[in-house]
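Quick one: the structure is below, and I'll ask about it shortly.
Shown here: the complex without one of its protein chains, the others still in place.
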Amino acid sequence: MADRIQPNPLIPPAAALPAAAAASSREPPAEVAFDIADLSLWYGSRQALYEVTIQLPARRVTAIIGPSGCGKSTFLRALNRMHELTPGTRMTGRLRLFGQDLYSPGVDPTHVRRRVGMVFQKSNPFPTMSIAENVLAGLRLNGVRDPALLRERLEQALRMAALWDEVKDVLGRPGVSLSGGQQQRVCIARALAIEPEIVLMDEPCSALDPIATAKIEELIRDLRTRYTVIIVTHNMQQAARVSDRTAFFYLGRLVEVDETRTIFMKPANPQTEAYVSGRFG
Amino acid sequence: MNPPVAAPAAPAVPLLPSIRHWPDRAFRWIALLAALAIAVLIGLVGWELYHGARLAIAQFGVGFLASSRWDPVTDQYGAWPFIFGTLVSSLIALVIAVPLGVATALFLTEFAPVRVRQPIIMIIEMLAAVPSVIFGLWGIFVLVPWMRDHLFRWLQDGLGFLPFFRGPIYGVSMLAGGIIVAIMILPIITSISREILRSVPDLQREAAYALGATHWEVIRLAVLSYARRGIFGAAVLGLGRALGETMAVTMVIGNRPAVSASLFAPGYTLASVIANEFTEATSDLYLNALFELGLVLLVVTVVVNILAQLMLRTFTGGASGKVS
Partner (left out) sequence: MTARASFAPSPRQQAWRRFTNRVMAVVLLACALTVMAPLFLVLYYLVREGATSLDWSFFTQLPKPTGEPGGGMANAIAGTLTLLAMAAAIGVPFGIMGGVYLAEYGSERANDWIRFTADVLNGVPSIVWGMVVYALLVVPFKTFSAYAGGVALGLMMVPLVMRTTEEVLVLVPQGYREAALALGIARWRIIVVIVMRTALKGIVTGVLVALARVAGETAPLLFTALGNNFWSHRLSEPIAALPLQIFSYAISPYDDWHRQAWAGALVLMALILIVNVTVRVLSRERRFT
């Protein structure tokens, strides 16, 4: 199998891969954030996910790649029970977050979503709120009233989203008055403000220009020190740039998951290899 | 070898029929005239009312709007009691109908299972089809007696310390007028609110859910705040409707030109006084005064309706001429 390796023109050579990816192989094995076993999901009678079994490590960035319609967004949304908003969906299998079963009968979905935050493909700041109100929306919902605490969290979240310096003087402006990339960072700040344990990102840069994309990718790399990030992307170079581990999905099944370097340079599965070398998808 | 055949001459008539043919022109003119009839109508309405009111306008001037004297015997007329009555009854109607209508629209868009939605919408549309006079009939013999014997008593017992709920209870009253108009404007407020709530993008709702919000919190945070302006427009549209209601109001409001703080007191609206006294107007000035009331009603209604159209234009794309 080693002889089949050909340098993939789309993927930067090993030396250019971010240090984080190289470093992860030298760090102690990570704690498991998500422990997923035999996850299957149906929209009505159409099955979208087939017995996905995977473990997602904590405080790492895991990228989920695959061609359109392969189920990666569906899988992502199952992690914070957002698929339940669509009527007619059905799920089987086990999904544990730090040991806790997220789907056991007593668990409140709103509770799950507080611990597992989400950033969407298209930025969606609340249009009737200012930048500050947007970022603090989640905190206020959860009953935080102390103005000092709110100010502190507002600054913290915006700093983490690399937006503080740009907006600190105009926090009262409407959230929608910013550029696309800035709006997306507001949404990221909003998600981070409630201190989730996990941050899910569904193609967060697909609607952004390259400069804004670069800023957000830098942000993602910084987030891994404190958060577990699961990012769905159709952009393979992006996956290679930001993630520690990569999972390849195809037609609703998990085909292969491994360290990002391995997936892109020495994938074990021929389908994976065909996808990452651009032969389909 | 055959001689080459000459290419056929270019057709003398253009391939596309142009509008220069006379049946086409005639048809277009007929259609244009019909469309212009609208412009003629609005001009006609304004002119006839103004013309019919000119004596009163000349006689009373602007003071007409503030005067409370309505005395056919001495030919003294003032519009204030009727303006007051129209405004108060319409306001009561709004206060009742807007929360109920928006709540129902929310129920339909956020909670109702799909199969239940259509029947409910149908029932509300049927409510819109009930003529004003039938509401009035039901009002006189069913609603007003019940309110007089029960609802108004409870209100007076519980809230009698407020000036609105003091005073003798006859049944026919400003409050009765407001309630019956509320019932009549509920369908339009509900249906417009529904359209507006449906236009809230799902992405907004998802943003709120992803923060760990409960269903009601999502509605409060993402749906209602987004739809604020549109719902206000729906309310203004409802106001426009309420201002013009005639028959049902006439039958339950008591028809006394009095300005009172008590909601249990009888009242009189612009439309009601015209309906009741038009055919009894003995003098020219009397009739002119009624026309002037009609002019006031027309101006207020048109302005309110235009405001509502402007507010709702962004949501329904200008096609908000729907009736129910």
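Labels for the chains are A and B, by order of writing; each one numbers its residues from 1.
Throughout what follows, a contact is a pair of C-beta atoms (placed from the backbone, for glycine too) under 8 Å apart; a residue touches a chain by one contact, two chains touch by 3 or more.
None of these values were measured; they are calculated from a predicted model.
Of the listed positions B:Ala79, B:Ile92, B:Ile274 or B:Ala289, the one in contact with the omitted chain in the full complex is B:Ile274.
Checked against the hidden chain, the listed residues B:Trp80, B:Trp138 or B:Phe232 yield one contact partner: B:Trp138.
Although one chain is not shown, part of subunit A still touches it, namely residues 31, 33, 58-59, 98, 108, 110-111, 114, 139, 142-144, 149, 194-197, 226. The missing chain lies against subunit B, touching residues 15-17, 19, 21, 23-24, 26-28, 30-39, 41-42, 44-45, 48-49, 51-52, 99-101, 103-104, 106-108, 110-112, 120, 122-127, 129-138, 140-142, 183, 186, 190, 214-217, 219, 240-241, 243-247, 251, 271, 274-275, 278-279, 290-291, 294, 297-298, 301-302, 305-306, 309, 318-323.
Going forward, only the chains that are shown with their structure count from here on.
Subunit A and subunit B have Cα centroids lying 50 Å from one another. Note for the complex: subunit B touches subunit A at residues 201, 203-214, 217, 221-222, 225-226, 228. Listing the residues of subunit A that touch subunit B in their complex gives 80, 82, 85, 110-115, 117-118, 120, 122, 124-129, 137-138, 141-142, 187, 190-191, 194.
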